[in-house]
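Each remark here refers to the structure printed beneath this line.
Right after this comes chain A.
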Amino acid sequence: MLPFPIGLKLGLPVTEQIIFAVKKAVVVGQLKPGEKFPSVRVLSQELRISPNTAHKAIASLVDEGVLVATPAIGTVVAPHEAGDRKDCAHLLGPEVERLVVEAKNLGIEREDMQAAVAAHWEKLEAPGRQSSHK
Partner candidate 1 sequence: MRLTWHIVGKDMRRFWIAIPLLVGLIGVKLCLLDGVFHLEISRDMEGSMWRYQILLMDAVLIFSFFVTVAIVQEDPVSEPGAFWQNLPITRRQLLGAKLLSVTLICGLPAVLALAVGWLAFGLPANRIGWPLAVISEAQFASCLAAFAFGGLTKNVAHVVFWIIGVVLAFFISHLTIEPLLNLRSLVSPGTHFTHILLLNFLWVIGCLAIILNQYLTQLRSRSIVLLIAGMLLAFYVAETERTRFSVDFLSVLQPAQHELDEKIALLSADVVRAELVKQKPGSDATEMLRVSVQDANQGLIVSPNNYVGQWTQSGTAPLPVSAKIYRVRDRSLKRAVEQAFGFPSSTKTNSLIFGAESTIPGEDAELLGGKSAPYQGQIDLNVQRAVIDGQMGLAKGASIRSDFGEARIKDVFFDKSIIQVDVESEFAAPTHDPGWFDSIVALGAPRSHLEGALVNTKTRTVLTPARTSTGISVYAYGIFLVHAKLQFVLSQAEDQSSSLADWVIVEVRMGENHRSIKTFKEDVFLKVVPAIERDAAWTE
Partner candidate 2 sequence: MNAIEIHNLTRRFGRTDAVVDLSLSVPTGGIFALLGPNGAGKTTTIKILMNLISPTSGRASVLGVDSTRIGPKERAQIGYVAENQDLPLWMSVRQLLDYCRPFYPSWDRDLERALLVQFDLPEDRKLKNLSRGMLMKVALMSALSYRPKLLVLDEPFSGLDPLVRDEFVQGILEASEFGNWTVFISSHDIEEVERLADHVGVIDGGRTKLNESAESLLMRFRRIEVNLQGRTPLLEKMPAEWLAIDRVGTRVMFVDSRYSEGTAEALFQRHFPDAVVTSLPMTLREISLTIFRSGRKTPKGITL
């Protein structure tokens, strides 16, 4: 079991997917600062990927400052400021792109799309309140 959720999809480079999932987990708070990050070996075995790939992913994350290599313990999650808005938005990238493309294909205008997004957001945020509304 890995301490962060990840489901590898075909079609996208594995390293990217790992980096993405780790960043997401850090932002969401599933990976706490100082928490021990799985070793190359564990990562490779759990995800069924080459140790090389696992190593590359971890090295990238260390480069980007998401993880920190400590001499005694190994790799740990780096401390970070909570709620970096730009990061969060960036994490939504692929999903947003898909939404926009789909809307364009259907010929929906920008304002209508934004309205639909807002409506959906409300629906998911307060299910209890929604029912009471009805």
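In this text, a contact is a pair of C-beta atoms (placed from the backbone, for glycine too) under 8 Å apart; a residue touches a chain by one contact, two chains touch by 3 or more; residues count from 1.
Regarding selection, all candidates are chains of the complex that A comes from, given by their letters.
It should be emphasised that the depicted structure is a prediction, and the values quoted were computed from it without experimental measurement.
The listed chains 1 or 2 are all part of this complex, yet only 2 touches chain A. On the side of chain A, the complex with candidate 2 involves touching residues 8, 10-16, 40-41, 44-45, 47-53, 55, 101, 104-105.
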